[in-house]
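Remarks on the structure that follows.
As you look at this complex, bear in mind that one protein chain is not there, while each of the others sits in place.
Order of writing sets the labels: A and B. Residues in every chain begin at 1.
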Amino acid sequence: MGAGHAHRLYRHGHSPVHGLPPHTKLAAVFAFVVVVVSTPREAMWAFGVYALLLAAVAYAARVPAAFLLKRLLIEVPFVAFAVLMPFVAEGERVDVLGLSLSVNGLWGAWNVLAKGTLGVAASVILAATTELRELLLGLQRLRLPPLLVQIASFMIRYGDVIADEMRRMRIARESRGFEARGVRHWGVLAKSAGALFIRSYERGERVHLAMVSRGYAGSMPVIDEVTADRAQWSYALALPCAALVVCLLGWTL
Amino acid sequence: MTATPASLAVSGLAFAYPDGHQALFGVDFSVARGERVALLGPNGAGKTTLVLHLNGILTGGTGTVTVAGLPVDRRNMAEIRRRVGIVFQDPDDQLFMPTVREDVAFGPAAAGVKGAELEACVDRALTLVGMAEFKDRPPHHLSFGQRRRVAVATVLAMEPEILVLDEPSSNLDPASRRELADILRSLDVTVLMVTHDLPYAMELCPRALVLSDGVIAADGPTVELLSDHELMRAHRLELPFGFDPRSVPAGG
Partner (left out) sequence: MHVPDGFINAPTSAVTGVVAAGAIAVSLRGARRELDERTAPLAGLVAAFIFAVQMLNFPVAAGTSGHLLGGALAAILVGPYTGVLCVSVVLLMQGILFADGGLTALGVNITDMAIVTTVVAYALFRGLVKVLPRTRRSVTVASFVAALVSVPAAALAFTFLYWIGGTTDVSIGKVATAMIGVHLLIGIGEAVITALTVGAVIAVRPDLVYGARGLQQRLKLRVNGELVDAPGAPGPEPAPAPVAARSHRKVWITGLVASLVLAGFVSFYASASPDGLEKVAADKGIDEKAEEHANADSPLADYGVESITDARISGGLAGVIGVGVTVVAGSAVFWSVRRRRSDDTSPADTETNV
């Protein structure tokens, strides 16, 4: 149940970015990513400017570069995919260091890498400056269906609990000399997964009982609410607005 | 059931789980306002199943349950759940909000209480169980006994007609047990306490019911039931070694 307070990606702080209401940050990040994705890939300088914009936000939020770069590793599988693109894509080819590469593939790889990386970086900064509970309040404020927000909040509250249970089951397996090495051991893993499902489901039922017993009838009572004033909105939206200008320039230049 | 209806009246209650296992086979009893009653029974007697019928979590069997004259059915469900406060055995399942304050506020807020009134309600409930200074702590940082007290507070905040406690003394050390007993005695509500901690039942409840094989097998003063060796044996109830119910002042 400890997940209610902080998550591994969150960095506690009191920067101006931390202080912004969560829904303004969510809206800003989403708008920023949309703008980035809509930028023509030939306007390479635009992506450089986006990166600078994000760096400025990261600086304001006091998120260290090392932290940010480490989190970017999540992208690696798709980097591998992007690296393959120049080899497999169709169209005109050029020779680079003796390799025959597709021009279109190179552009495609650049496109995915640049946009993907910027998207990941924006999400990482958001997650690093916003507490989980705040994020959920923000999503609710942005009119995500309340039921969906509740499901997400329960998932987050009990995610660690269940992952812990899974870890304990693994430790129990390993202390009895079992180590999953190949296909033959899938059965054991599946039994653990089955047991985990039953435990999760039963805990869900117990939590539900406790909730309905206190008058829950399908909607979470509002105990804390987040609001944003005009100034906070304009701070938050400065990022996507700047990006939009860059994007428009990218289209016209 | 006209002038002052019983806090709780159960009649002819039978229920089977969806997997086919039948747990209740026709339960009848009633609890008058202000009474403290212990519901005793061996494991698997259907105690928890019965508790879940009291606020309409389980329905779909036969028989009726009424709370302060109000039948437990779909139409009255919100009111029933406000009036019947259930404290579950595992406080970790009951405390699902990030802080003690939000957890205690959950019930009243669900009933539409807001703002200063809500805060006052939370403070009142926490003061009753002596946990007011832990208001902004996350529940999982409290001791087990403290968590159980907060769990009681979450229910008291709703000002229930009847307080239903499922194994309130389980996993408590002797001091926490004593504190909880003092708190329960000080409250001015009807209490139904489901337990197989017989000395605890005797200490707190003048009257007891024995639930066995899905029916009420006995109903009477706690001292008399606990002293009836025949009855106790028949329903797998055992007193701790050396405990003599006759030698202890009856609860009240």
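Note that a residue touches a chain if its C-beta (ideal position, glycine included) is under 8 Å from a C-beta of that chain, and two chains touch if they have at least 3 such contacts.
As the structure is a computational prediction, the values presented were derived from the model and not from experiment.
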item	value
From A:V83, A:A193, A:V226 or A:V245, residue that would touch the chain that is not displayed	A:A193
Residue of A:L20, A:V57, A:L137 or A:V212 touching the missing chain in the full complex	A:V212
Touching the absent chain when the full complex is considered, from A:V124, A:I223 or A:A236	A:V124
Absent chain, residues of subunit A that touch it	7, 9, 26, 29-30, 33-34, 36-42, 71, 74-75, 78, 85, 88-92, 103-105, 107-109, 111-112, 114-116, 118-124, 126-127, 132, 135, 145, 147-148, 150-159, 161-163, 165-166, 180-183, 185-187, 189-198, 200-209, 211-212, 216-218, 220
Residues in subunit B touching the chain absent from view	12, 14-20, 22, 25-26, 48-49, 52, 57-62, 213-215
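The rule is simple: only the chains that are shown with their structure count from here on.
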item	value
Subunit A-subunit B separation of Cα centroids, rounded to whole Å	44
Contact footprint of subunit B on subunit A as seen in their complex	1-2, 4-5, 133, 157, 203, 206-207, 209-217, 221-224
In the complex with subunit A, residue positions of subunit B that touch it	52, 55, 57, 77-78, 81-82, 84-86, 88, 90, 92-99, 102, 105-107, 109-111, 118, 138-140, 154-155, 158
